[in-house]
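Have a look at this one before I ask anything.
So, subunit A:
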Amino acid sequence: MMAKKKKAYRLKHYLREELLPTTFCQGCGCGTVLNTYAQAIEELQINPKDIVSVTGIGCSSWIPSPYFKADTLHTTHGRAIAFATGVKIMKPEANVVVIAGDGDLAGIGGNHLIHAARRNVGLAVFLINNMIYGMTGGQVSPMTPLGDKTTTTPYGNPEYPFNIAEFVAAAGANYVARWTTYHVFPLMESIQKAMTKDGFSFVEILTQCPVSYGRRVGMRTGEEFLKYFKENTINSLKAKDMTPEEIGDKIIVGKIVERNRKEFTTILREMNEERRK
Partner candidate 1 sequence: MNVRFCGFGGQGIVMAGYITGSAAVRDGKKATQTQSYGSESRGGACKSDVAISEEEIYELESEEVDLLVAMSQQAYERYIKTLRKGGILAFDEDLVTPKKTAHKLYKIKATDLAHKKFGREIVANMIMLGYITSISGFVSKDSMIQTILDNVPKGTEKMNEDAFELGHRLGSKVK
Partner candidate 2 sequence: MGLREDYLKKFEGKTYFWLGDEACAYGGVFGGCNFFTGYPITPASEVAEVISGELPNVGGYHVQMEDEIASIAALIGGVWAGARGMTATSGPGFSLMQENIGYAIMTETPCVIVDVQRSGPSTGQATKPAQGDVMQARWGTHGDHNIIALAPNSVQECFDLMIRCFNLSEEYRTPVILLMDGEIGHLRERITVPSLKSIKLKKRKKGKKKDLLFGGELIPPFKEIGDGHYLHVTGSTHKENGIRDVESQKVHEKLVTRLYDKIEKNREKLVDLEEKWMDDAKIAVISYGAAARPTEGAVALLRKKRKKIGFMRLRTIWPFPREQVRALGKKVKKIYVPEMNLGQLSREIERFVDCPVVGIPKIGGIVHTIREITTAMERS
C-alpha cells in the first residue's frame, strides 16, 4: 500500500529541487520569505532565466543560494550589492535581486548599501532582518535592539540599532518598504513593487531567528515572533498622523518612500551614447 500521497509544493519548479529540503532551522523565517518571493515571481510571470540573484554570507543568503533557481552569485560577506551593481551595468535588462541579512547589508556592507541607494542602481534589495548574526551563533548585529543579550553582549547590547529603511530612503532609493514575516500578503505586493520599479528598491523584512536570537530574549518559537510582529507593528499610513509618543516602541511597517529618480545604468548609457554622437 502506498502511503497517503503528499500534495507536492506548488512552486517547487522555482527551486533547485535536488537540494531540498532546505537546511533552515525549525521556525526560521527564511522559508516564509522564500515562499513569498516565489509566489511574487509566479504572479508577476517573470521568467527566472531573467533573474540574477546576488547574495552575501549568512542564513538569508541561502534563500537564493542555492534554493531559488536562477543565475546566482553567492559572493563575499557584505559585498553582494557591489557585485550586483557590476551585473546591472553590463546587463541592465536583467532583474537583479539582492537577498541578504542585516549583518551583511547593514553591518559589513553598509557602505555599499548607502552608495547603491545614492546612485539609484536598478536593483531589488531584500534585507532579511533577523536582528542577529545567526549563522555564526548569535552575535550582536547592527540591528539588534538596545539592551538585548547576545553571545557577544552577555550583559546586554549597549548600542542602538539602525533604522535601516529610513536610512536607505534618505540615501535616495526610489522605493523603500518594511514588512515582517507575519505580513506575508502585503510583503508579497511589496516584493512585486520592488521587482518592477525602476531604480533602487529596498524592502526590509523583519524575520524570526528562534535558535540564535529568540531563545536569548524569551521568544523560543517562530509563532511567538509572529505574534510579536502582529501586535507590535503600525502601518506607515496610520503612523504618519501619530505622535512619537503614541508610536512608542512599535515598528512601522508599510511603504516608507516612493519616488521616480532616473535609474543609474540608464543615465550611464545615455551619457555614453551622447558622447559617441
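How these were chosen: all candidates are chains of the complex that A comes from, given by their letters.
Here, a residue touches a chain if its C-beta (ideal position, glycine included) is under 8 Å from a C-beta of that chain, and two chains touch if they have at least 3 such contacts; residues count from 1.
Everything numeric here is computed off the predicted structure, so don't read it as measured data.
Here subunit A appears alone, and the candidate among 1 or 2 that touches it in the complex is 2.
Listing the residues of subunit A that touch candidate 2 in their complex gives 16, 19, 48-50, 52, 54, 65-66, 69-76, 79, 82-87, 89-91, 94, 111-112, 114-115, 268, 271-272, 275-276.
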